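Sharing a structure, written as structure tokens. Questions coming.
Just one protein chain is left out here, and the rest sit where they should.
Every chain is named by a letter (A and B) in the order it is written, and numbering of its residues begins at 1.
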Amino acid sequence: MKEKKYDILPNSELKAEDRDLFCDARPVPVSKLNKYMEKLVNWARANSLWFLAFGTGCGAVEVRPLMTARFDAYRYGIAGRPTPRQSGIILIGGYASVKTLKRIIRSYEQMQNPKFVISLCSCSINGGMYFDSYNTINQIDKYIPVDVYITGCMPRPEAIIAGFNKLKDRIKAGNAEGANKYAENFDYYKANQKKIIKDWNMPDYNW
Amino acid sequence: MKTILNSVKNIEQIFGVLAKKIQRPDLIFITVEKKQVLSVLSHLRDIEEYTHLVMITAIDYLEQGKFQILYLLHNYKNNTDLGVKTFISREDAHMYSAHHLWGQVATYQRELHEMFGIDFPGSPRVNENFALEGWEGIPPMRRDFDTLRYSQETYNFRKGRATNDPKKYMKKNLHKE
Partner (left out) sequence: MFDLDRKKYPKIDDGKANFELYSHKYLKLWHGPQHPGVTGNMALELTVSGDEIIDLKTHVGYLHRGFEKLMERRRFIQCFPIVCRICVPEPDTNEYLFSAAIEELAGIEIPEKAIWIRTLNLEMTRLASYLMWVGGQAGALGLGAVGQWAIAHRDYVLDLFEEMTGARVYHMYMVPGGVRGDFPQGFVHRLEAVLQKCEKLIKDAKIVMLNNSVLQDRLVGLGIITPEMIDKFGIVGPNARGSGAKRDVRKDNPYLKYNELDFEIVTETDGDGFARLKVRFREMSQSISLIRQIVSKMPKTGKFHVKTPNPLHWKIPVGETYLKAESTRGEYGFYVATDGSGFPRKVTVRGPSYTHAVSLLEYLGVGVNIADIAGLMGSLHTYPPEIER
């Protein structure tokens, strides 16, 4: 293991007295288990998809029908959780304004491994109809790693279920490596994030 | 019952009106001088029964170098709307604060301060962020702020995004002649 790569984070935007309050360790990629164990663990991961109930944009309005009686995603092991500590998936509900992006990053970094990102709606892929807006970002995957995109404005609940199934397949195949990608390319993501979030009054990595 | 025309007539006699436009029988826009606005609003609220403030908004007239501020009031007795407009200079953009008249005015003034850069001295929390966070540069709703260029410079487009100019595209595909 290379020691140089996992040095401490500077937290340079924080005040000196606040720096002691926050952790300064970098995220570390999780190494794989042995072949059969990894398969078993991936099977378990794929069948308990708990997502963070954070309505970041207008796509979140279709999450309510998804979770209630008609589409009832609970039967697939999909459940909404109120806090990032308990959830494994963050649903990006469409366009993310700069102010929300800051909270998305904070929530994403607080989530425990293994964690995945599903991005709804066209706006988070390439700007969608807000491509010329001064306050919404155009490409969400420059700021956090995305495992599955669901297109549409807005995607129907069936499409969201299909997206979750796609994520299941990816997890079972061992391809949903967004969190490791984030840890490996941490400097790239951080530089992109800091470029657009002007008042960065939080630590570099929110454990 | 007082009609909207009576109210406008009273305003004309007491404060003077620069311009008047009857859009519908129940919607009239009047333009008054900047220094008269607060008195006109108080008069309308307390005497002419325009007790409900619908909204405050601004328009940037870049060509003429001024902002138009519109206060829209509603009268629940005769169900009419009256818009009070005034023009302020674009260079030294400030306006008298009306936060003491209605509870929601301070919020509108915070928004106008952030989006247009119009200052309202004395309005509570006017310098706090409203919708934006850490915004630098010209306020976004001003006419000379180019939102497309800002978006292209700040948030890169994904490669392969196809854009069509609607005028050319529709000429080619729909309206051939």
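One rule holds for everything that comes next: a residue touches a chain if its C-beta (ideal position, glycine included) is under 8 Å from a C-beta of that chain, and two chains touch if they have at least 3 such contacts.
What you see is a predicted model, and the numbers here were worked out from it, not measured in a lab.
Asker: Write down which of B:K35, B:H52 or B:R158 is the residue touching the left-out chain.
Answerer: B:H52
Asker: Could you tell me which of A:Y95, A:F116, A:Y143 or A:F164 touches the chain that is not displayed?
Answerer: A:Y95
Asker: Specify the residue from the set A:L14, A:V117 or A:M154 that touches the hidden chain.
Answerer: Only one listed residue reaches the unshown chain, and that is A:M154.
Asker: Residues of chain B in contact with the chain that isn't shown?
Answerer: Against the missing chain, chain B presents residues 21, 23-24, 26-27, 29, 51-55, 57, 59-60, 70, 72, 76, 79, 81, 83, 102-104, 106-108, 129-133, 140-141, 143, 145, 147-148, 166-167, 170-171, 175.
Asker: For chain A, which residues reach the chain that was dropped from this view?
Answerer: Against the left-out chain, chain A lists 52-58, 60-62, 64-65, 68-70, 80, 82, 84, 95, 97, 99-100, 103, 107, 129-130, 132-136, 153-154, 156.
Everything that follows uses one rule, which is that only the chains that are shown with their structure count from here on.
Asker: Approximately how many whole Å separate the CA-defined centres of chain A and chain B?
Answerer: Computed from C-alpha means, the inter-chain centre distance equals 39 Å.
Asker: Across the complex, what residues on chain A touch chain B?
Answerer: 98-99, 102, 125-127, 131-139, 142, 195-199
Asker: Per the contact definition, I'd like the list of chain B residues that touch chain A in the complex.
Answerer: 131-136, 140, 145, 147-148, 150-151, 154-158, 161
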